[in-house]
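Of the protein chains in this complex, one is absent; all others appear in place.
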Amino acid sequence: MLGNFNVRTDLALEAKEDCDAQKISVRGVAVQEEKDEKREIYTTTVKISTENGAKAMGKPVGTYITIEAPNLSIPDEGYHREISKEVARHLKDLIGKEKKSIFVVGLGNPDITPDALGPEVVGNLHITRHIVREYGQLFLKEKESREISSLVPGVMAQTGMETLEIIRGVAQETSPDVMIVIDALAARSTKRLNRTIQITDAGIYPGSGVGNHRSAINRKSLGIPVIAIGVPTVVDAATIVNDTMFHLVDAMDESENLKNLGGTLKTLNREEKYQMIREVLTPNLNTMFVTPKDIDETIKRISFTISEGINIAFA
Amino acid sequence: MLGNFNVRTDLALEAKEDCDAQKISVRGVAVQEEKDEKREIYTTTVKISTENGAKAMGKPVGTYITIEAPNLSIPDEGYHREISKEVARHLKDLIGKEKKSIFVVGLGNPDITPDALGPEVVGNLHITRHIVREYGQLFLKEKESREISSLVPGVMAQTGMETLEIIRGVAQETSPDVMIVIDALAARSTKRLNRTIQITDAGIYPGSGVGNHRSAINRKSLGIPVIAIGVPTVVDAATIVNDTMFHLVDAMDESENLKNLGGTLKTLNREEKYQMIREVLTPNLNTMFVTPKDIDETIKRISFTISEGINIAFA
Amino acid sequence: MLGNFNVRTDLALEAKEDCDAQKISVRGVAVQEEKDEKREIYTTTVKISTENGAKAMGKPVGTYITIEAPNLSIPDEGYHREISKEVARHLKDLIGKEKKSIFVVGLGNPDITPDALGPEVVGNLHITRHIVREYGQLFLKEKESREISSLVPGVMAQTGMETLEIIRGVAQETSPDVMIVIDALAARSTKRLNRTIQITDAGIYPGSGVGNHRSAINRKSLGIPVIAIGVPTVVDAATIVNDTMFHLVDAMDESENLKNLGGTLKTLNREEKYQMIREVLTPNLNTMFVTPKDIDETIKRISFTISEGINIAFA
Partner (left out) sequence: MLGNFNVRTDLALEAKEDCDAQKISVRGVAVQEEKDEKREIYTTTVKISTENGAKAMGKPVGTYITIEAPNLSIPDEGYHREISKEVARHLKDLIGKEKKSIFVVGLGNPDITPDALGPEVVGNLHITRHIVREYGQLFLKEKESREISSLVPGVMAQTGMETLEIIRGVAQETSPDVMIVIDALAARSTKRLNRTIQITDAGIYPGSGVGNHRSAINRKSLGIPVIAIGVPTVVDAATIVNDTMFHLVDAMDESENLKNLGGTLKTLNREEKYQMIREVLTPNLNTMFVTPKDIDETIKRISFTISEGINIAFA
């Protein structure tokens, strides 16, 4: 399993593809696809229902909705509006009408461009909790608004605290019915970067996100449902190098050029190949990430699309 | 008493001056001055020890140290270093050696220049809590470092939550020994703007700060000692107009020009004068503030001076 | 004339009102009003056509369009869209179809919230010059796009250079057909703050804007037409105090309370009153400005409205 080789994806969709590629059977995992060719929005729902499935996938039990929108990183207001509505639809499905107060948390480091997605989303939300609290049921009834509150907790290097400590404390003090956490994710390959939105009721698990959370942020650790919205904005540098080298070694196996070498790399098993690759890897590569050069514009657009999705759903 | 006329200062020093100006006797309030002419640093300590004193002053019981440094808003590294040391000295006095974990909170709105003081201070702190927690007593003993954690909670319009709710929740979850809150204050007059640092163990009381906190942030509401560091960076627009007009009316009483008017404003009592002034005041003036045109540079320098003070004291 | 008393407005509309209030006849100045009660958008066009008119008004010859929109500082997407269209309409009128390349300059200090209007507007523009230059006439014809370029020159304290030096240099190098400069203005009274957009072909004259430009930015200094878009976001602190005090002194003249004083302030002429007021003014007040406490949200909304106006007109 690639997981052994410290290769990482936060997308359930990619984890499923890995399993399929390696012909690992994943019982307890159901996949459903929905293709809207006209609007160019592709939705895949991965449901992990058993602990076995969770183990195989390397992800906790839960529903993972992946919206793939090839033009998400391109400026096109109409298209982005469609995706906002799609996000709103899924959020409404996952969060019932009876949840009146929603606490939205923008995870990530606002000072690192591809990690600023969460803070940027929160900056565009319509915050209503303090208004609803002041004007009471009247306001609530007339506008059918929920109580929206939000926080940008920062990252551990800035606060000295675990994200979980901060948001659990605030949640216990303010008693929201449900939490939405938004985070920049790491993808396995560059092809899904900035064009995919994952919405899940499984929360955020340790090691995910650009900044690698240490503690799970989920129903169990917080006592309320936690919906996580994530967009892959980086690929781990180690992952991208690893993957490309595996492709290279595989390609060499197939290569016409190398046929006449008389022997073949196929005689090496996966573990031997991995050893060989490992030796040449730059050691500090796993403290690095890969991201596109226009990430500033991309983050601005996608964060606006997501915050509009939340605003449409609840404000 | 001017307080009746909704004129506001967050500085105990100014409150004392008001009482003196109006010849209100303030029992239970002791004042001690310290003038360092050479370094041009003037320190006044106002101790409010009784509830009567607190009522007269319009400030809760506690010790209020005011450091006046005329050149605080001017670029001069050596001078600022001296003030940082002075801040460090007072913080160490107020916070005993036995307090091992310190939670620093940067109050205010990072997006409004004169209110960004708190967030800016926090951005320059040496955060150590997560390191101490990881490397344990060894690290703590060798370096004598305390556990410093920090948070920028934002303001209610951004979060939908009271500042108190956020920081109480986080404090309950992380159990610091003491809290330091940093906030931009409103002064009565422009002459103390950006050249005064107030350090108090009374915390932050409702209505203080640029953004007007609703709930007290103090030992009573948080269960741990709360040290507040404040710098007046704005004057309320209503205050500045009010005050100037009182000066005008007073000046007219004394005016040589007006002597020949035959009568005098002196026949009006204070309340009548206030009525007269009130009628001409722009109604929305109390949603406005006054601040210097170079507030960006000033906030940058003063916030650095304060964060260095905290770093010297505890890091 | 109030101008003598160092009271300042950047709005031609307010200058006209001042002249009217003081019954100064202003030949060479024509005013035309347009009230759209349904959309709550009020447009006043002040045309200064002679040097005499310019002198009386304290503003250079030119056309000054003032859009007053009471809800401009309130969140309401539909309403803001209408104002964007209104801005676009006036820009198209002032800038003919034959102007193919437009250089948009965001004046002001990005680090001071109410002065950040210009930089914020520029941040939301669709920049096309480099694309048009790369893909040529084809792109230009099909989309009818103009070449939009932009710059945020910063302020003199940051650059050491006059704004005029920077933008004249860049304009000479890149040869645009027309320049649009966006700037935060100072209003006379708080009532027009953040609800008024002034569009003029007279450029920016010395002493206007929050940061007080030293040199005129106009057709004469730049050699191409200069359209200025301005929004009053601050009132000079000296102005607000001055004005309120004049109101006070006027009110005292009329006051029933003061009738029995036997004499009256009316015996003082304007100059004497001014002297009296001047004596009590805080000396450093003219280095200060007054701005609303929610200026961060307001600037965000208005700058987006203006940039959409420019995008609608030309992109």
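Going by the order they are written in, the chains are A, B and C; count residues from 1 in each one.
Going forward, a contact is a pair of C-beta atoms (placed from the backbone, for glycine too) under 8 Å apart; a residue touches a chain by one contact, two chains touch by 3 or more.
Note that the structure is predicted; figures quoted are calculated from it, not measured.
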Chains shown that the absent chain touches, full complex: A, C
Absent-chain interface as seen on chain C, which is shown: 123, 127-131, 147-154, 156-162, 165-166, 168-174
Sites on chain A contacted by the missing partner chain, in the whole complex: 109, 111-113, 157, 189-191, 210-211, 237, 240-241, 244-245, 247-249, 251-252, 255, 257-258, 260-265, 267-268, 272, 275-277, 279-282, 284-285, 287-297
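The working rule: only the chains that are shown with their structure count from here on.
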Category of the chain touch graph - line, ring, star, complete, other: line
Between chain A and chain C, centroid-to-centroid distance (C-alpha), Å: 45
Multi-chain contact sites of chain A, meaning residues that touch two or more partners: none
